[in-house]
Every structure is written in C-alpha cells, then in structure tokens.
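Note that this complex is displayed minus one protein chain, with the remaining chains in position.
Here the chain labels run A, B, C, D, E and F in written order, and each chain numbers its own residues starting at 1.
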Amino acid sequence: MAEKRPFDVLNNALNNNVLVKLKGEVEVRGVLASFDIHMNIVLDNAEELKNGELKRKLGTVLLRGDTVVFISPASS
Amino acid sequence: MAEKRPFDVLNNALNNNVLVKLKGEVEVRGVLASFDIHMNIVLDNAEELKNGELKRKLGTVLLRGDTVVFISPASS
Amino acid sequence: MAEKRPFDVLNNALNNNVLVKLKGEVEVRGVLASFDIHMNIVLDNAEELKNGELKRKLGTVLLRGDTVVFISPASS
Amino acid sequence: MAEKRPFDVLNNALNNNVLVKLKGEVEVRGVLASFDIHMNIVLDNAEELKNGELKRKLGTVLLRGDTVVFISPASS
Amino acid sequence: MAEKRPFDVLNNALNNNVLVKLKGEVEVRGVLASFDIHMNIVLDNAEELKNGELKRKLGTVLLRGDTVVFISPASS
Amino acid sequence: MAEKRPFDVLNNALNNNVLVKLKGEVEVRGVLASFDIHMNIVLDNAEELKNGELKRKLGTVLLRGDTVVFISPASS
Partner (left out) sequence: MAEKRPFDVLNNALNNNVLVKLKGEVEVRGVLASFDIHMNIVLDNAEELKNGELKRKLGTVLLRGDTVVFISPASS
C-alpha cells in the first residue's frame, strides 16, 4: 500500500465541492478547480460565507495559500 | 487536456475586472494590469472598498502579494 | 537507544485520534491519516471544536501546517 | 509590446507622489525616492496619515517592505 | 570553556520539567521529551494552562516551533 | 548619478537622530549607531515613546528588523 500524503486529499477532491476556512473568520465553498504546492487554490462556483451564512457569490476565485486554515472535501 | 494551475485564473483575467480581498477587511476592485509569482498585483481604475462600499478611488495601485486573501474575476 | 525526534509523535499516532489546536481558538479532533514535514495534517472523521464543544463534523480535512499550535495524541 | 510587471508601477512613479498603505491602519504620502525588490521604499517630503488626516510630517522615511499593503501613484 | 549556545538549555532540560509559553496566551507545562532545530518540542505528561491555572491534561503533545515565545526549565 | 537605494537613507543617517516606528504602536527615538541588511538597528541614547510621549529611556537598544514599520531621520 502506498504511503498517504496530505496533498492526496486535494487530488482526490478535484472537481468536487470543498469547504475552505481562511484566516480571519472567512470561509469559501466551491468546486476545487486547481491547486499548487503553496496551497494556492482555485474554486469555481464559489460562495463566501460569514458565520456559516452566504455572504456573496464569487464565481471563480483564487485563494492565496498562506491564508488557508483548512480544506475539507464535502462528504459524498 | 492540459493540467490547470491556480495562476491561470490571473492570466485569463488580465485586462478584466477583478475583486481582491486583502488582510484586514480591505477590498480593492479594478482592472488587472499585471501580476508576478509573488501575487503582487497591479490594478488600474482601482477603487478601495470598506464593507462593500466605495471608500475612495485609487487609480493605479500595486497590491503587495502577501496581503492578498483572494482574487476573484468579475463574472462576465 | 535511538534519539527521539518531535515527528516521532506523529508517526506513532497514525490511524489514532489526535487533538489539533490551531491559531485563532479553533480545534479539530480526528483520526490522523497523514502528515508531511511542513506539519500539514490530514484527519479523518474530523470534528471542529469551539471552546471545547462540537461546532460541526468535517469528515476528512487537510489542516495547513503553519496554522498548527499543537498536536496531541489521545491518551490510550 | 513588452510584458508588464508589477514593479513597473514603481519605476514609473519615481520622483512623483505616491500613497502607501501600511499594515495597522497607517498611511504615508510622499515623493517616491527609491525602492528595492523587497518593496522597501523611501519617500521624501513624507506625511503620516491617520484616518485620512495628517498626523505628522516625517520628511524622509524608509518604509519596510513587509509592512506594505499597497502603493498607489497620485493621479496626474 | 566552550561557548554557550541557546539550544544548550534544551539539551540540558531533556527529561525534566519545562514551562513553554506560546503565542496567544497559552502555556504548556510538561517533561521535555524531544526537540528539533525549528524548536518543535514534544512534552510528556503535559498540562495546558490558561492564566496560570490548569485548563486540561494533554498527555503527550507536539508543540509547533513557530508558536513558541519562550521555554523555561523548572528550577531544580 | 548613481542609482539611489533604500538603505542609503540609513547610511546617511548614521550617528544622527532617527525615529523608528515598530509594529504594535511602539516608537523608539535615538542616535543610529549601526544596522544590517535585515534592518536590525542599534540606537544609542534611545527613548521609547507611546502615543508620542516619552515612556522610558532605554540607553542603547537593538531593534529587531522584522518589527520595523518605518525609519525616519530627524530633519536637520
């Protein structure tokens, strides 16, 4: 069995919904379109959330890696 | 099909309107004129926003990459 | 006797429950699935906690290393 | 046409007025005298602003790059 | 006499009680089990303190180096 | 004419009074005795200021570069 690595989670989540928590109480939800080794992330059909509620629709958004707290694929 | 990368979003948004969220509740909206690998960004016809409302017009502005939270191209 | 190193704690905790404290009063509890040298961490069956109480279930989550304050394996 | 780069904005603004927003609600306005690749910046005839109002005159000032949020040349 | 270096304090404190102050008003007390050059630290029999009072017992805990403010061996 | 660089300001200010603004509302005023490329700075006859008023005399003080916001030579 191959060793698992943290970025496997992102590879497996491509084209699926993820929840991203950023520093400063911001969360963004959307379809994971791409990412790189700095954890820069692109989401499509993204929505910005504040306290769990929709704040606004962002469409496509590039999230800077160093503001990411966690990334969680939506349960399927 | 070529692999997608996060910076493709910026390449595709050149000369188009983008919304940039910075650390510390500041947002800037303008036309993406240039960027580099540090995510330093130049916007033309830029406007600084506070709580979603226009705070002041900046004209051309260079945003330092490490203050960027996210960058979202305006929906077309 | 071999010298002990900090990451041994993570190696020994693989597939077991850990508590992770993140910057900004957030804690996540779950089964340690993988980690890397940047302390990026994947938890399965993860739960986000706020003030020690369950805030929401996250399922699988990738925690960015530079937001980690500490990681503590559950006592067995 | 040559590709544009973010630092072109600084090159073009040399000897002209710029507004610099720093982390922590501080802004400084003055004549751009020099800069380097870390975005360290020297302004002459500089004024420190707080909430848009003059706090004090600084004369020449060296701003450390990693405190810069944005730099905007004055419209001409 | 050999020159003293800061990490000598940690070498000398191995298997002894230390107090670790972390960023954000958190303190952890425990037996120093291991450390590395990034100041990542493992404590055994660790207790998390808040305002000098026991908040909870952690058992073994890995503290991320970049959250450390100071480390003080218990007086003997 | 030689190109100007930000650190020229520090070279020219050696042995003269400078005002240094640090992160977190602290300011220190004194005679610039030395500096290095990390912007670590030594001031002699230094005074710590809070809200523009003298908080205490420090004598000689080494300021860590990454806490510097700006450095301004006293007008002569």
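One rule holds in what follows: contacts are C-beta pairs under 8 Å (C-beta built on N, C-alpha and C of every residue); 3 or more make two chains touch, one makes a residue touch a chain.
Please read all numbers here as calculations on a predicted model, not as lab measurements.
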item	value
Touching residue (missing chain; options F:V28, F:L49 or F:I71)	F:V28
Residues of chain E in contact with the chain not shown	3-10, 19, 21, 23, 39, 65-66, 68-75
Residues of chain F in contact with the chain not shown	22-24, 26, 28, 33-36, 40-42, 46, 58-64, 66-67
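Note that in this section only the chains that are shown with their structure count from here on.
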item	value
Whole-Å separation of chain centres (CA-atom averages), chain E against chain F	34
For chain C, residues that touch 2 or more chains besides their own	23, 66
